[in-house]
Each structure stands twice: as C-alpha cells, then as structure tokens.
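For this depiction, one protein chain was excluded, whereas all remaining protein chains were kept in their positions.
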Amino acid sequence: MTVETKKKTMNLNMGPQHPATHGVLRVELELDGETVVKATPHIGYLHTGIEKTYESKLYYKCIPMTDRMDYLAPMSNNLGFCLAVEKLLDIEVPEKVVYARVCLTELTRVISHLVWVGTHALDIGAMSMLLYAFRERELILDLYEACAGQRMMSTYFRIGGLAYDLPKDFEKRVRDILKKIPEGIKDYERLLNDNMIFRKRTIGVGKISAEEAINCGLTGPNLRGSGVNYDVRKANPYCGYEKFNFDVPLGKNCDVYDRYLIRMEEMKQSLSIAKQALDGMPDGPFRAHVPGVVLPPKEDVLTKMESLIFHFKIITEGFKPPKGVVYNAIESPKGELGFFISSDGTNKPHRVRVRPPSFVNLSALPKMVEGGMLADVIACIGSIDIVLGEVDR
Amino acid sequence: MGLEEKIPEGIAITSLDKMVNWARKRSMWPLGFGLACCAIEMISTFASRYDLARYGMEILRPSPRQADLIIVSGRLSVKMAPVLKRLYDQMPNPKWVISMGACASCGGVFNNYAIVQGVDKIIPVDIYVPGCPPRPEQLIDGIMKLYEKVEKESLLDKKKI
Partner (left out) sequence: MEEKTKEFLKEKFGDAIISESEFRGQLSLETNRDNLFDLCNSLKSSSELDFNFLIDVCAIDWLGQDEEAKGRFEVFYNLYSLKNKFRLLIRVRLSGNDAEIDSLTSIWQSANWLEREVYDMFGVEFTGHPNLTKIVTPDELKGHPLRKDFSLTYETPQFSHNKNEPPEVI
C-alpha cells in the first residue's frame, strides 16, 4: 500500500491593517507550516497622486507636498526638491543657508531613525523603546516648531534659501539637543545591543548579499548593511557635504541586526555633522539674491517699489526655468532620494518624478523573507524602514 | 422620596444612562489604525510627552472586534476605502469615529483622482479634528469633545446599543 502525501501550503494575508506593517502595506504570504515559501507585497493603499498633483502647481507650491511623502523626514524631502529646482535654475545659495540646511537635515535623519528604532523594537517585542525614542524625538520637533511654526510638516526650506531666518535661540536649542540625544542613544544601546530576545530575533535574519542588494537597487542603510560603501553624501556630495567630516558605517553580516547597528551609528554621525555645521555657521542673509526667482527681504517689500513688484510676480506667476531635465539625488534617511524634474519652459513643472528609496527597497522584501520563518517577516519589514507615503506617493 | 436617607453609606444612586456613559468614556479602546502622516502624530499622542493613558486610552487594539473608537488618521485613498468600510463594519456597537486631519476630513491639499474627499462619504464621523497634521493637543481636545458627546447619549437610542 502506498500513501500519497501532498504538500499543501497555506495562504496568509498580512495587512493592509496590521500593527506591524508600518502603515497600509499588504503582504500575501504562502506558508508551509511556519516557513515562508513565497511573499508578495501589494502596495498602493496610500496612493495619493502626488506626482500628478505637482504638474498643476507652481514650483514653490510643490514644496509643501514633498513633506507629505516621507513624513518621517520632512526636511530631507524639502531639501531634495529645492536642490533639484536650484540645479534647474542654476542658482547658488548663501553660505549660511548651506550650513543651516545641513544642520537641520542631519537632525531630520536622527528623528527618522528614532521613530524607526522605536517601532522596530516594538514590533520585535520591546514595548518601552517606543516611549524612550519618542521622548528624544520631541526635542527636535520643538526645534522645528521654533524654526518653521509647525511640529512635523515644517516646509521650512524654500527655493534659494529658507522660509524665515533662523530663530534667535537656534544655537542654544541645537546645543541642548546635541547634549541630550547622545544620552538617549546610550540608553537604547544598553537596552537593545545585548538583549537576548532582540539578538535572537535579528541576528542572521533577513540576509541579503552585497551582489543581490546592488542588483535589487537597495540604497541607504539597507545597502550599507550588506557592506557596500555607497552614500550619496560621500560619493556625489551636494549641499556642501564635502566640507564635513564623518564616517559611513558599514555592516558585515548583511542581516537585520547589522542594519540596526548602522542606523544607531548613523545617528551619532549625524549629530556630529550637525555640531560641525553649527560651529561653522557664518552670519549672512537667509535667502539668495536672485530677483524674479527668490522672494526679496520683507523690509524691502514694504519700502521699495521693485521688490514689491518682484514679490507680487513670484507669488502670482511664479518663475520660468529653462527647458531641460535635471536629476538630483540626496541621501535621505531611507536611501537615495532623487528628484527628477522636467521643465518645458513654463511656470509649472512638466513632470516631477520622485525616485523613492523605500519603494525600491521594499521590492527586495521577498528576497529577504523567503525561506525564513513567519515571525521573521515582521523583523524584515521593520529593518527595511519603509514609509508607505513615499512608497505609494 | 427620601430614599437616599435609607440606603447605607458607600452607595450612590444615578441613572443607568449616566453610569454606562461614564464607563464607556473612561475606558475607550481605540483601534490601532494609522494611514499617513497624522498616524505619527497619533503615536506621539500615545507616547511619552502627551501620554493619552491619562484618559484611559492607552490600549490600542489591533483587532477591530475589540475596539470602540477608530481614529482615521491621514489621507484615505480609493484603494483603501473598502478596507476602512470593512473595518468599521467589523467593530461592535457602540462605536465612534474621529476623523483626524484635513485629508481625512475633506481631502486636504490632495484634491485628485486618488484620494477620497472626506471619510464621511464612507463611514459616519463623530468628531472632525482640523490640522495638517493636528498637534497632539488638538487630538486630545477632539477626544475630550467626543467624551462630551458620549455623555449625552442614551441607551434608548437603538443605534448605539
């Protein structure tokens, strides 16, 4: 007598409403027991049509919408868009703006990584990490509020400068942050680095080799976790990054734990860059002097005829950049964030394409989880650090 | 009637409505449901500085079957709309809805093909919280307004039982 055995797999839907998917992501899993045979991510549950909406806005009106893509790192998005338009217009910004932008975007990297470490640890079972991480995050949000008047969606950078001058107590606030956050990071490391549960859930999980990572187009900490040294800040410096000293941490084991270590180290490096930027910040205007493109100073608008006309024309009509296509990449906390702007010579962009780091990183999820256990899927999704607003746009 | 004088110490008399509403508003369990940017502010509200546990709301339920309140935090895309409707239908009565932020309330800055122009087209909303995104204090204020609303409800209202 022969017994016919049939291998049967089970289909499991994870999401779109699931506490561990970091938003509205749906992953269709095919399981053999507890082993994942096949994973198919389904995205688009937060598709906002942002790229289409850009085409109907004047250039400077696009900036608020960039915040709402990667809402964990609003200033990085602002910077990416502003630099791309500045490249298109070929304008230079004052030295003070460069330093202020670097200082603020590095602090943005810190808040993005703080939310990441909090939610990632929460997914794996360390509930209290979220509360600690948000405690430190509030400090930087207070700085945002002092600068831009908004806690999260700051929209602080403008084409050719900043929206307002830096607040008077900017230096004091940043020094305070630079003092307090390293203490917090020490706390997290004490909590997680040698935590038995955390190590067992992350070491050797979600491996992806360097060749595969490059082939899948991974960028940011995920790529560096596999030991590939690619950081846009070092490879193709933008916004004056060549003036700052910092290290790019690299991983060896290509697993979730290495990506965690890299992000923790990146936070320290970011704080050091922010310190250098603060120390070296010169005094000067907070906007470039480009008549017809960048808003003139408010005092001039109230007293001088030409400034008033320029102000009125920029607000109502915008400006007309030359025809052409530019691509500008920055290193956002998630990876390479690129803005690809095509201008047809009118006052609205003809097409704005965002190269979303999370989108491409997420496409490598099946590579990481297939063959692993079901519980490891959570750790892998967490380690990629996706923001669904940016994935779907 | 002088009944109050006859009952022993430590016992108070109230109407059933008041007692039920008091219990409902003091242990409201929200659904752990986040959509976009506002979800991060919602997490901030639950986290250290703002600490929503002060109002008996620290337990985020991952399952709609155990939740009383759904905070729609963020923009709702056309693709997500059926999911939200299903989640709402799965929640047992009584249930309340807070629409958090401009996008959930009216579409916000995204008046386009992909976004539902206000969640009230899909599910009934009790409280609208304005802002893009609202500050945690604003959300807490919205929750306080919801408490006021819950206090006025009656068990005779069939829809809420």
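The chains carry the letters A and B, assigned in the order they are written, with residues numbered from 1 in each.
Assume contacts are C-beta pairs under 8 Å (C-beta built on N, C-alpha and C of every residue); 3 or more make two chains touch, one makes a residue touch a chain.
Keep in mind that this is a model prediction, so the values were computed, not measured.
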Touching residue (missing chain; options A:28, A:51, A:165 or A:370): A:51
Contact residue for the chain not shown (choose from A:34, A:90 or A:306): A:90
Given A:125, A:149, A:324 or A:371, the one touching the chain that is not displayed: A:324
Absent chain, residues of chain B that touch it: 77-79, 111-114, 117
Residues in chain A touching the chain absent from view: 43-44, 47, 49, 51-53, 55-56, 87-88, 90, 212, 214-217, 228, 230, 235-236, 324-327, 329, 336, 338, 340, 342, 344, 350-351, 353, 355, 359-360, 362-363, 392-393
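As a working rule, only the chains that are shown with their structure count from here on.
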Whole-Å separation of chain centres (CA-atom averages), chain A against chain B: 31
Touching residues (chain side chain A, partner chain B) in the complex: 16-19, 23-24, 44-50, 52-53, 64-65, 67-68, 71-72, 115, 130-132, 134-135, 137-138, 141, 151-153, 388-389, 392
Residues of chain B that touch chain A when the two form their complex: 32-37, 39-41, 43-44, 47-49, 60, 62, 64, 74-75, 77-80, 83, 87, 109-110, 112-115, 132-133, 135
